[in-house]
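I'd like to ask you about the structure that follows.
The complex is shown incomplete by one protein chain, all other protein chains being positioned as in the whole.
Up next is subunit A:
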Amino acid sequence: MKRGLQGNEQEDGGGTSGGCQKTLKRSRKQRREKDLEDGEARWECLPQEILLHVFQYLPLLDRAFASQVCRGWNEAFHMPELWRCFEFELNQPASSYLKATHPDLIKQIIKRHSDHLQYVSFKVDSSRESAEAACDILSQLVNCSLKTLGLISTARPSFMEMPKSHFISALTVVFVNSKSLSSLKIDDTPVDDPSLKVLVANNSDTLKLLKMSSCPHVSPAGILCVADQCHGLRELALNYHLLSDELLIALSSEKHVHLEHLRIDVVSENPGQQFHTIKKSSWDAMKRHSPKFNLVMYFYLYEDEFGPFFRDEIPVTHLYFGRSVSKDVLGRVGLNCPRLVELVVCANGLRPLDEELIRIAQRCTQLSAIGLGECEVSCSAFVEFVKMCGDRLTQLSIMEEVLVPDHRYGLDDIHWEVSKHLGRVWFPDMMPTW
């Protein structure tokens, strides 16, 4: 910072006392006039808009330091535009290695900036205290008109470990006061049907995104209420037990906008669990209404629980099998998932998936990403597969152990063959073997 004329030196250190205000203003004005003469720039004269722009690039801590420089910069620090987004990090030293948002900062935000906040998220570690602290803050955001709210567990889902009523009441404060919620991420929380009703009652016109995977207290009726009323909903994430034909029909109704993204987690609580089926006609209705929508399905099932799935055509685009999935099921996937874009198989068994892979290459003409772990595919079949869809594969992630050498290809030349058909250098994913 350039040193000004003698009379202005007091300005350079920290904030000024009230008595110097007048002197300051005059000096500033004088200097500004002098600037126009000299053509020299002075930091103090930086217009607020520019300061704001610069501050937006600074991490919070640096901005806080900058705010200590002078009154002008301090004012800029507290401008509403800088407080639209905030991410509260709530960690306890006993359960996390990461630092938490300073409690004084939190107090200051609630006091001075709660009406500026629009995009807020809470990241909590696995301790109950952190989840409760998040809810305490939420309860105080009465003047907020939030557009986005995210409740994110960074480790174990601690929102599930706190008293449900405390959580619900905090959430309800936001739902009632915001009235313009557009995005809501409340996965792994004890949200329930009544609170969803409150959400809908206040935000049905604005809600576009709702992520609520693994919310065990919600019922199919609860989510149906959301779909019926929130016609602007474009993204939805939930568990399979909440999915129903009625829900899909509601999302495909004329009043409803095109759905862009539907994510469904199919999770088995106990081995041998029975899952209901969704009619093909419901999926067809969705497809007609929203021809481009992404249907993302995560399966965490035991091998023998796949009975109801993939019997009919289903418009799934992204499939993730988190546990072992049988050859048979993968065969059905090839037959019934023509829109498939991405396929990830964590584990299969020890019989080669050659036929199944080839079929998927033939029939899933949109496939562009595939990941295989703990399976077996013969090298020849794999090369065949890549020949068929190599030109559209942007992501080919195969664990090294998957490829079984045969009479035509060994492990040392397979990557070369595959690279040829992919048009870029490719290697399987390797794991250290020392």
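Note that in this section contacts are C-beta pairs under 8 Å (C-beta built on N, C-alpha and C of every residue); 3 or more make two chains touch, one makes a residue touch a chain; residues count from 1.
Here is the rule we go by: contacts and distances are computed from a predicted model.
**Q** Mind telling me which option in "GPI-anchor transamidase", "Sorting nexin-2", "Cryptochrome-1" or "Acyl carrier protein" is what UniProt lists for the chain we can't see?
**A** Per the UniProt record, that chain is "Cryptochrome-1".
**Q** Which residue from A:Val69, A:Leu242, A:Ile314 or A:Cys346 sits in contact with the chain not drawn here?
**A** Per the contact definition at the top, the residue touching the missing chain is A:Cys346.
**Q** For the chain not shown, which residue from A:Glu44, A:Glu132, A:Asp188 or A:Glu356 touches it across the whole complex?
**A** Final answer for the missing-chain contact: A:Asp188.
**Q** Spell out the interface residues on subunit A facing the chain that's missing from view.
**A** Touching the missing chain: residues 56-61, 85-87, 89, 91, 93-102, 105, 119-121, 123, 125-126, 147-148, 150, 152-157, 182-183, 185, 187-188, 208-209, 211, 213-214, 234-235, 261, 265, 267-268, 271, 294, 296, 298, 300-301, 318-320, 322-324, 341-342, 344, 346-347, 349-350, 369, 371, 373-374, 394-395, 397, 399-401, 405, 410-413, 416, 419, 424-425, 427, 429-434.
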